[in-house]
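Shown next, in structure tokens, is the structure this report addresses.
With one protein chain removed, the remaining protein chains of the complex are shown where they sit.
When the chains are written out, they are named A and B in that same order, and each has its own residue count from 1.
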Amino acid sequence: MPEITDKTVEKIARLANLQLAPDESGRFSEQLEKILGYMHKLNQLDTTNVPQTAQARQGRNIWRADVVVPGLEREAVLAEAPDVQDYGFRVPRIIE
Amino acid sequence: MRELSAKQIHEKIIAKEITATAVCEAALQRIHSTDSQVKAFLAVDEQGALAAAKAVDRKLAKNEPVGPLAGVPIALKDNLCTKGFPTTCASKILAGWKPPYQATVVERVRAADAVPVGKVNMDEFAMGSSCENSAFFPSNNPWNQECVSGGSSGGSAVAVASGMVPLALGSDTGGSIRQPASLCGIVGIKPTYGRVSRYGLIAYASSLDQIGPLAQSVEDAAMLLQVIAGCDQKDSTCTDMAVPNYTEQMQSGIKGLTIGLPQEYFSEGLDPEVKAAVEQAKQVLQDAGARLVEVTLPHTEYSLATYYLIATAEASSNLARYDGVQYGLRAEADNLIAMYKATRAQGFGAEVKRRIMLGTYALSAGYYDAYYKKALQVRTLIQRDFTEAFNKCDIILTPTSPTVAFRRGEKTEDPLAMYLSDIYTISANLTGLPGISIPCGFNSEGLPIGLQLIGKVFDEQMLLRTAQTYQSHTDWHTKRPILA
Partner (left out) sequence: MSQDYEIVIGLEVHVELSTASKIFCGCPTTFGAEPNTQVCPVCLGLPGTLPVLNQQVLTFAIRAALACNCQIAQHTKFDRKNYFYPDLPKAYQISQYDMPLAEHGSISIDTTQGEKSIGITRVHLEEDAGKLVHQSQGGQIGTAASSLADYNRTGVPLIEIVSEPDLRSADEAYAYLTALKEILLYTKVSDCNMEEGSLRCDANISVRPRGQEALGTKAELKNMNSFKNIRDAIEYEAKRQIRVLEEGGKVEQETRLWDADKGTSHSMRSKEEAHDYRYFPEPDLPVVYLSEKMIADQQQQLPEMPQARRHRFQKEYGLSEYDAGVCTMSPAMAEYFEDAAKKAVSAKVSAKTVCNWITVELQGKLKADGKEISNSPIASGQMAELTRLIERGKISGKMGKDVFADMYVTGKDPEVIVQEKGLSQISNSDEILKMVAAIIAANPNPVAEYKSGKTQTIGFLVGQVMKASQGQANPKLVNQILRDCLDKNI
């Protein structure tokens, strides 16, 4: 059975950029442990040499021709933006 | 108006017995009087609907040709992008967002001259089986307003079941059309993966999502499927196979058809009343000329785990774009990472966060092989099960949901129990096969029970034929809930 520690939850939350409230963090580790425990039943199956299915069906190649198609007017592009400056989407300072 | 099917409305409009505008006004009126009890709609587009209806009437007045759904009111699940009209996925993170483009299915129903009347409720980002995960409010089951509508296309099912609209579009990732259809006593179809374009459907799990119709009858559902199905240059997972005429052979019966009964779907966890209703339905179909055979789908018990690993992994990636940069909610913060974290913390509900966490975990270094990769392999085994089973039968019959509609709040504290309500529907998503849910009875409390049929790949015709045959021998689909 997998053990989901608060530390694991913290790491996953960081990867997913989710800020968890203290009570959320505890609840999630409990719930995730239970859910993943259930998922663990897959390990009863021997899947050696079983190919993976990532897509429901495999069809023909569907491609587009290299043709320029008009996109959006800039006004529409920026219409929903929370913060715009000089026609760019502004984001707060980036700490590397 | 409420007693009329989509087909009848359309025919009356074409015959100029009623105007599209009158139909539209009646639908809007019904929404005003009824929706406060069932809460199906997130936003009603009164102006847009009337404009569309008037356009139909104008065409008819000028004797111009009209589309196959001319004048029929339709509700759209709020994860289908509507150009210039709010599309929220029932999430705070997208509240008020107006897409600058139209989903392909919305374009198609508009081109067919249907009249979209508004956007309907759902579990946030289609994650849920009860509509209780909507960030705004849950939708209520019209048969018992203390019970859930089912989900995630709860609003779509409720809008149709309570007679506000004859048609609705929903999306189905693990049963999200079929399960609410079953719980609300209507018809819902999840087409074969690739039959309907997903362009403009806000993704939950891209390899499982499929858009489909909800309606009072099989015939109405088929009419809507006919309009939305078919190749789209904007979705490369959508097939370029020709779309057959779905209504053509619907009446030709099922003599000689072999129906497979997977034993795994009739075992523990199945509500006895649901089981009894489905057993009865089997009998009806046998009497109509079908042959019943036992089939086995041995990996059924692994499908739920497989589904939740794949769906959440894809979701964790699909929902990463809600970061407060381009659109939707932004929480102000001093630096970028803090902004990301606060925006997503405030914008997403608990179930969405839980699934993002689960999916992120399943894909992360060190766990990928044990969880995500393993799930993709078991998905192959599940597909093989169905291929085997379809060597012995033409169609598979199961209950749609193990239970009838449950009470609101009953399962919200136990995610796993909630997940189990998808147990019979998810395999069709994992395999991409088409599935339909049709009403097949009521339990002792008067709550509807649904019957599921699963067909071979791209064989929606056989599903429709079988379902239509069943409906021609029963009247469950004609029952309506009583609403003030």
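Operating definition for what follows: a contact is a pair of C-beta atoms (placed from the backbone, for glycine too) under 8 Å apart; a residue touches a chain by one contact, two chains touch by 3 or more.
Worth saying up front: this structure is predicted, and the values here are computed from it rather than measured.
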The omitted chain touches A, B
The one residue from A:5, A:43 or A:58 touching the chain left out of view is A:58
Out of B:336, B:428 or B:449, the sole contact with the unshown chain comes from B:336
Per the touch rule stated above, subunit A touches the missing chain via residues 14-15, 17, 54-55, 58-59, 61-72, 74, 77-78, 85-94, 96
On subunit B, the omitted chain is touched by residues 79-81, 87, 89, 94, 97, 99-101, 103, 198-203, 205-207, 233-237, 313-314, 316-317, 320-323, 325-327, 336, 340, 360, 363-365, 368, 372
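The working rule: only the chains that are shown with their structure count from here on.
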Rounded to the nearest Å, the gap between Cα centres of subunit A and subunit B is 23
Listed in rising order, the residues of subunit B that touch subunit A in the complex are 97-98, 100, 192-194, 207-208, 233, 236-240, 299, 301-302, 304-306, 308-309, 316, 320, 323-330, 333-342, 344-345, 348, 350, 353-354, 356-358, 360-361, 364, 370-371, 373-381, 383, 415-416, 419, 429-432, 457
Listed in rising order, the residues of subunit A that touch subunit B in the complex are 8-9, 11-13, 15-21, 24, 28, 31-32, 34-36, 38-43, 45, 47, 50-57, 59-60, 62-64, 72, 76-77, 79-83, 89, 91-95
